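The complex appears here minus one protein chain, its other protein chains still in place.
Naming follows writing order (A and B), and every chain is counted from residue 1.
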Amino acid sequence: MFGEQLLSNLAQGIVLGCVYGVATMGLSLIFGVLKVVNVGHGAFIMVGCFVTLFFFNSLGMSPFVAIPAAFLLGLGIGYVFYYSAIRRLLKAPELSTLLATFYMGVILQEVVKLIYGSEYRGFRWKVGSLSLGFTSLPMAKLYAALGSIAVALILYAWFRKTRAGTAMRAVVEDDEGARVCGVNVGGVYAMSFALGIGLTVASGVMLAMFLPVGINPYMGAEYTLKAFVIAVLGGLASPYGAFFGGLIFGIIENGSYTFLAAIPGVEPFGMTRFLSFAMLLIILLIRPTGLLRAK
Amino acid sequence: MMRTLDKYAAIFPVLVVYAVLFLLGLNMSGMWQLMATLLFYCALGQAFNIFLGMTGYVDFGYVAFVGMGTYGMAVTITSLAGTGLGGLTIIAGYIMALAFSGLLSLAVGAVALRLRGAYFAIATIGVNEGLRFLIEGTNLWGGSGGIIFTRQLNDILGKDASSALATFWADVLVLIIAVLAAITTIVYMRSKIGYALTALREDEDAAKVMGINVTMFKILAFMTSACFAGLLGATAWALKTPYVFPPEVFEIHYTIEAIIIVMLGGAGTLLGPVAGGLIYGIGKYVLSIVLPGFQLLIFAPLIIIIIVAFPDGVVGGIRNKFGHTALGRFIL
Partner (left out) sequence: MAALLRLENVSKRFGGIVALNQVNMEIQYGEFVGIVGPNGSGKTTLFNVINGVYFPDEGRVLFEDRDISRLPTHRRASIGLGRTFQIPRPFASATVRENVAVGAMFGSRGKETNVNESMLVAESIIERMGLSRHRDKKAELLTPVEKKLMEIARALAMKPKLLLMDEAMAGMHPGEIDRLVELLGGVAAEEEVAIVAMVEHVMRAVVGMAQKIIVLHQGEKICDAPAQEALNDPKVIECYLGYTPEEAS
């Protein structure tokens, strides 16, 4: 019974972990390139969830169609926020970008609240489920995980194969050096911010499949915090690290639940979250470049 | 004597603002609650500024210290309720609040202050959230159910006294904390501590080379700031409203509010947090009357605009203009 429970939670963790991973890549990308921590990160994921909701409930279309739409919307939002505020704050103390990104999240949250209200919503995409013997996984979640892996692979290819991707990698390594080599660093900043936001909004589509009744304008805060833990796990500045960080986080979060639930007097929901933040602190202190990065 | 007066002149505008707020609240009917809120914001900004403004480190988990102070008072009141100590319980509560927030800040400071910039900010968020979920996960101090101690507070002080405490005296205590924080700020600024903190804020490695024990000064500022936060929690969140729930006292939005107050006014200035507290508090109040339900929608872009337009805050901006005039010494 315990073993079956554990296996089932681990399977859930792997599937959800892929989504966590892709949902954190944007945060890492933006930090890696601009050294800006997007404190409003979760709100952008929330927007993606509502885009899915709109496509599924209002247009009756498959959530897959929502992925490119959410990405493009995010790209647009990203460019607007970059040119209206972030660009002017890059030289200011950290405080400024931390506050600015937080309030960008608040703007999105309030706009969505204006349109949809603040009650919880969601949808069920009934496409059957896959039986694994010890448990069964809804196909919708499986598709979300596959979609996440696909997005991560596309990003990887884009980084390696395109000029813009190469320029971006150059800026991550050394922005002064890149500037000297003729890279338009300002343009790369703008594109990275927009791309990071686009990815994040798109990841909201994937996450929506896990939240049949959990979508509301304020849901973002929780995912901002999770994304911080994941990003730190994978090395704050590395998008691929973030993907694997997400996978590890999903497995630990879901796996530990089974153990914690077995301890009397412990409230497992709170305890898994405590563990994740304890993990965050320990990694920050002993290995701030992330678990996965070789020194 | 003149020299000393001159040295500490900058505190007078702060005290004048506090006095005006207090007298307005006392003498105009219906204004007390608003003035009390403004005083709370000013005090919070003043307390946070000692760390955030003076060191330049962004503590994104600052509210945890307010929360620990609240718990310190709540735990003391619930456990001493039957002992008949009366008013002494409140004093014990304050000691406990200081111990909670002071010890937490010492522990966090000793380890996390090695991290810089964004890493420190994220670590402190981690401390705040971790603490909240530790309390909920282990069912410590009532777990997610929190502590409600209205009845115990009534038992200790009597019903009338405890309601007077909630509606009036707690706010007066907040005022006193605000004044103490302002005094501490100027004493720090005018002593070697202030120079050490300025130096390490501008360039930590150069500060070390000058002989400054940066770790010690950072922890000093961190603990001072945290202890004031603890006192505020014990007063404005425990004595004024005798209950405490983890999601409420560890809510990240309060940290953001504190940051905005410091930032709006001008980080590292003495008058800044007061200006910031007033601007923020009045702005929030007016919007909640004019556009109830839409405050945040208006407020959020407004704050972004202010951050972009006044990177040094309002007082910081004025100081940049008038820093060398006779006016300058009042703004610090």
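Assorted remarks:
Here is the rule we use: a contact is a pair of C-beta atoms (placed from the backbone, for glycine too) under 8 Å apart; a residue touches a chain by one contact, two chains touch by 3 or more.
What you see is a predicted model; the values in this text were computed from it and never measured.
The undisplayed chain touches these shown chains across the complete complex, B. The residue from B:64, B:199, B:221 or B:238 that touches the chain not shown here is B:199.
From the options B:210, B:286 or B:302, the residue with contact to the chain not on display is B:210. Remark: the residues of subunit B touching the chain excluded from display are 190-192, 195-196, 198-199, 202-203, 205-214, 324.
To be clear about the criterion, only the chains that are shown with their structure count from here on.
Spacing of subunit A relative to subunit B, judged by their CA centroids, is 32 angstrom. Of all residues in subunit A, those touching subunit B in their complex are 31, 35, 37, 39, 84-85, 88-89, 92-96, 98-100, 102-104, 106-107, 109-111, 114, 221, 225, 228-229, 232, 236, 260, 265-274, 277-278, 280-281, 284-285, 288. By the touch criterion stated above, subunit B contacts subunit A in their complex at residues 52, 56, 58, 60, 111-112, 114-115, 117-119, 121-123, 125-127, 129-130, 133-139, 143-144, 252, 256, 259-260, 263, 267, 294, 296-297, 299-301, 303-304, 307-308, 311.
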